[in-house]
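Quick one: structure below, then a few questions.
Heads up, one of the protein chains got dropped from this complex, but the rest are sitting where they should.
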Amino acid sequence: MTTTPAHLHDPAWNRRITACIIALVILWPMLVMAEFKPWILFDAQSLQATWQFLTSFFPPAHSLEFLYMVAYSTWETIAMATAGMTLALLGAIPMTLIATERLSISRLGTGRMARCSMLLRQIVRWLLILLRSVPELVWALLLVRIVGLGPTAGVIAIALTYCGMLGKVYADIIESSDPSACDGLLRNGSGRLSAFLYGTLPASASELVSYTVYRWECAIRGSVVMGFVGAGGLGQRMDESMKMLAGDELATMLLVFIVLVACADSVSAMLRRRLE
Amino acid sequence: MTFHLASVSVRHDGAAQSAFALREITLSIQQGEQIALIGPSGAGKTSLLHTLACALKPDAGNFRLFDKNPWESSSTGRHALRSRLFLAPQTPPLPPRQRVVNAVLAGALPQWSVWQAMRSLIKPVDPARAYEALVPFNLQDKLYARVDRLSGGERQRCGMARALISQAEIFLVDEPLSALDPTLSIQTLQVLQREAASRNATLICSLHQVELARSHFARVIGLRDGRVVLDSASSAITDDDIATLYRNRHDVIPESEQASVTDSTSAIPHC
Partner (left out) sequence: MTRPTTSLPPAPRIRYSTWLLLVILVLLVVTSFVSLQLKWHEFFSREAIATTLEFLRGFSPPEIAPAFLMRIGNATLETLAMSAIGTLLAALFGLFLSLPASGRFGITARLITRGALNVLRSIPELVWAAILLIAAGLGPFAGTLALAMHTTGVLGRLFADTLENCPSLAENTLRINGVSPASSFLYSTLPHCSPQMMSYVLYRWENNIRAAAILGVVGAGGLGQMLKYHLSLFQMHQAATVIIAMLLLVCVVDAASFALRRRMTR
């Protein structure tokens, strides 16, 4: 066997072999921990259960009474998402205005912010991070125990999580926009809010609104998920149907949900197009 | 007869609504010929090369490659024919993050199966072959470098190295010297011509540097507005012919910029 001459030796080969070995060493225990046994899907009992469940999907439930209930639950879901987003906006907008460095007056001319305003900004930022890091479902689980079952828990959970998310992204959008307009107004003595309205907002408005519309679409999906822990809406009905293995009801609700998401998608795309 | 075109007309992109890129082209090319293609921008040089490479379907006329009409055979037959051609476009078709060794060995892909191709991506199957192809272009040290770390001229020569690896009998090269300085241009041209001569391959090369075309190629074809206006041995071409070809256009590189053509190692075959 001839050895490869030095100039032909592939420098990436050793790295690739090592990376491969490391990946396998990590992959094997992970597969074990995730109880990854695909053959379970194909054993007789599981196949029969799956088959029975899938066949129960057809025909989808379509009694008038049921459809009326589904329509009501769908509206409940949309309402939860909209109400939650509105509250989130009511919280996020002031918090963004406080947290953004663009509107800092103490930094004008000196380049450094006053101690207490910097402290205040940091506190608000950490609050936003905390609100955003706790998954909304965990908020929903806790709130259901405080305010009881029903859409209130869902609305507050969305409001809290999305307040954090919106706050952070608004701050990012504002920080990455051109500072000269706002700076100019502040230096000439305008108030903070006016400087924001006349300086920063015109530049960032379309991006801000575009992200908000996208988040509203996500909120609709989130509301359905929260229904599974008792927050009402389409999700709770789905959970109930699944516990009773009523495949036909589940099929209708899934179809309605997919159509709902597609509609929200196209409405959101239409709104975003109008902004440009 | 390698190529025979009789009154061939080709539209841009082959679409029925586009304007004609080539009008009533009539040409015959023997195997082993080395031809330079010249003409102002927009004359149709790239379209002609693509037509010869069976990448553009003629709208009218008779097009024969190796004495057969490739557009009358099946799609697989045509594809088998394509592996006997090598088309090198003006912009080097190299993915930015690929390594030079893989980019060059891609010239051998028509002969490889998919499994071999995949294996070579994981570990290059024949780095020695790629190395030898890069030596004439003085790029052998960049064998394992990434394409996006090369300069524009190095990338262009890398694309030429692919031609050396391929087993094509016809080289169709579009502006191979656009990113190279005059000395490198001559060296690269000589490498291409040497390779074509050693395989008795046909070499058709489109150039903007008219003086290089006249001094290094035995036959010159001039295109203007999609028609062949000049087709003769380079010795028979006069300066007036060139002036007529480029009349009212300013694409010719003036003589003063060309380096002297007295290279002893150049081997210009005569057919």
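Order of writing sets the chain letters: A and B. Residues in each chain are counted from 1.
Convention: a residue touches a chain if its C-beta (ideal position, glycine included) is under 8 Å from a C-beta of that chain, and two chains touch if they have at least 3 such contacts.
Here the structure is a predicted model, which is why all the values come from computation and not from measurement.
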Checklist entry - From the list B:Arg84, B:Arg129 or B:Arg227, which touches the chain that is not on show? => result B:Arg84
Next on the checklist: Using the document's definition of touch, tell me which of A:Leu8, A:Ile105, A:Leu127 or A:Val147 contacts the absent chain.
Outcome noted: A:Val147
Checklist entry - In terms of residues, what is the contact footprint of the unshown chain on chain A? => result 29-31, 33-37, 40-41, 46, 49-50, 53, 75-76, 78-80, 82-83, 86, 133-135, 137-138, 141-142, 145-147, 150-152, 155-156, 221-222, 224-225, 228-229, 235, 238-239, 242, 245, 250, 254, 257-258, 261-262, 271, 274
Item to check | Sites on chain B contacted by the missing partner chain, in the whole complex | outcome: 50, 53-55, 79-89, 91, 93-98, 102, 106-107, 109-110, 112, 114, 117-118, 121, 166, 168
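Following the convention adopted for this analysis, only the chains that are shown with their structure count from here on.
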Checklist entry - Between chain A and chain B, what is the separation of their C-alpha centroids in Å? => result 53
Next on the checklist: Under the stated contact criterion, what part of chain B meets chain A in this complex?
Outcome noted: 99, 101, 122-124, 127-128, 131, 140, 143-144
Item to check | chain A residues touching chain B - in the complex, by the definition given at the top | outcome: 4, 7-8, 10-13, 16
